[in-house]
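The next block holds one structure in the form of structure tokens; read it before the comments.
Yeah, one chain of the complex is gone here, protein chain that is, but the others are all in their spots.
Labels for the chains are A and B, by order of writing; each one numbers its residues from 1.
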Amino acid sequence: MHVLRSLDTSFDSPAAPAAQGDKTDTNSAPKLGRAIVVTSGKGGVGKTTTTANVGTALAQRGANVALIDADVGLRNLDIVLGLESRVKYHVLDVLEEKVSLDEALVTDKHSETMRLLAAAQSREKDEVDTEKMQALVQTLRERFDYVLIDCPAGIELGFKNAVAGAQEAIVVCTPEVAAVRDVDRVVGLLGNRFKPQLIINRLRPQLVRKGKMLSVEDVNAILRLPLLGVIADEPEIIITTNKGVPLALRRDGETASAYHKIAARIAGEDVAAPAPEVKESFMEKLGSFFGGRRA
Amino acid sequence: MIEWLKRFFGAPTSSATAKERLRLVLMTDHIALAPDIIDNMKRDLIDVISHYVEVDRDKVEVSFEQEDRVLAMLANIPIVSVNRPTPPPPPPKKKEVPASASAAIGPPPKRKRRKKPPAQSPAAAH
Partner (left out) sequence: MAGRRIVVTSGKGGVGKTTTTANVGAALAKRGANVILVDADIGLRNLDLVLGLEKRIVFDLVEVAEGRCQLRQALIKDKRFESLSMLPAAQTREKDALTESQFEAIVTQAAQSADYVLIDCPAGIEGGFRNAVAGANEAIVVTTPEVGAIRDADRVVGKLNDRRLPTRLIVNRLRPEMVRTGDMLSVEDVCEILAIELLGIIPDDAEVIDTTNRGEPIVLDPAARLSAIYDKVARRLEGELVPFTSFDSQGFFGRLFGALKAG
């Protein structure tokens, strides 16, 4: 993986000491944090990027956040956060009691109140015990304000395990037919226990205007879920993912502020309805006049 | 440019097409995912129809078919028998004439004309 490292020369040297868990007041019953699963059905719509950025945005507001990568065998949350060289232990190590939770939790490089519990890369999803997973999420809820669970693609055991400990759900959808269909299926599977909220990812306002992409209204009309936020597609997202530096760390920019608004809504604030603005540069206008392919 | 022309001349945009296709596909998905709801619907349907005709419950078939933009439910309900139709009950009259057993057949009995109809006794009704 040496080529990947060369993308960001600021990778820290490995083996940062394990993070401390957050302390709770042992005299009173701890207020339980919120466990939210981030799911979609279809792969590649941005669950992991969303989990990383929403988690970052919540942590930037001062909350204690734990992120769990539930994609056993195909972990990616660590890479998106730039923490892959710091991960020593993973979820299965904790579930199988080979290490303590504290030893496995990795402190985020940029948000000191955020911790990551990585997935196991060389194991399989059917090695996770659902009940133990539930118990783990419960333990994390006792120590963190938010526990975000990055769900794998699909609706099999990996999905079921990711959902097991959660009380809330965020579904991520791109404005494309296959993604919408899969979200619909997932919402059905989530059942009455959850009232999932929707994040529409990778919207391309120019394509929507040309009638070549489903609009936010279209997706809303089909799925009929409460809308948590809308993220427009931009190359910065790929760039920051490659570098392992979540976009939500920025103070300005459309995408960063979209994530901050989502975090604010999750925290219960009443934020104005999401609508990505489109600032067209001259070149983009020229491109669209010629039927240019990139929105 | 072409898209603008298409929209101007009324061809649907691909997003409109996509929305319509999704609507139909999700209906089909939902139906396929809820066989018990289909069973309940079938049962209720049979119950209602049975008020009017006698049906062969075991041979009732319900299916869904799609053509173009329309999803339709088709029900094949074999009818075993249709009860002889009874005439609707006559509307209640102020002047009561006792009905005979074959009241539906034959001319109505002749009545004496009176200028002033007699007062009705309550027990005469029905």
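We take it that a contact is a pair of C-beta atoms (placed from the backbone, for glycine too) under 8 Å apart; a residue touches a chain by one contact, two chains touch by 3 or more.
In this text the structure is predicted, and so the values were computed from the model without any measurement.
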Q) Which residue from A:Arg34, A:Arg61, A:Arg185 or A:Arg265 sits in contact with the chain not drawn here? A) A:Arg185
(Q) Given that one chain is not shown, which residue among A:Leu32, A:Leu157, A:Leu227 or A:Leu249 touches it? (A) A:Leu157
Q: Could I get the residues of chain A that touch the absent chain, sorted low to high?
A: 1, 3-4, 7, 41-45, 48, 73-74, 76, 79-80, 121, 124-126, 152-158, 176-178, 181-182, 185, 204, 207, 212-214, 235, 238-239, 241-242, 287, 290-295
Q.
If the hidden chain were put back, which residues of chain B would touch it?
A. 2, 14-15, 17-18, 21, 24-25, 28-29, 32-33, 66-67
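Here is the rule we go by: only the chains that are shown with their structure count from here on.
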Q. Distance-wise, how many Å sit between the C-alpha centres of chain A and chain B, to the nearest whole number?
A. 51
Q. What part of chain B is in contact with chain A in the complex they form?
A. 1-3, 7, 13-16, 18-19, 21-23, 25-26, 29-30, 33
Q: Could you please specify the touching residues of chain A with respect to chain B in the complex?
A: 177, 180-181, 184-185, 188, 208, 210-215, 218, 221-222, 289, 291
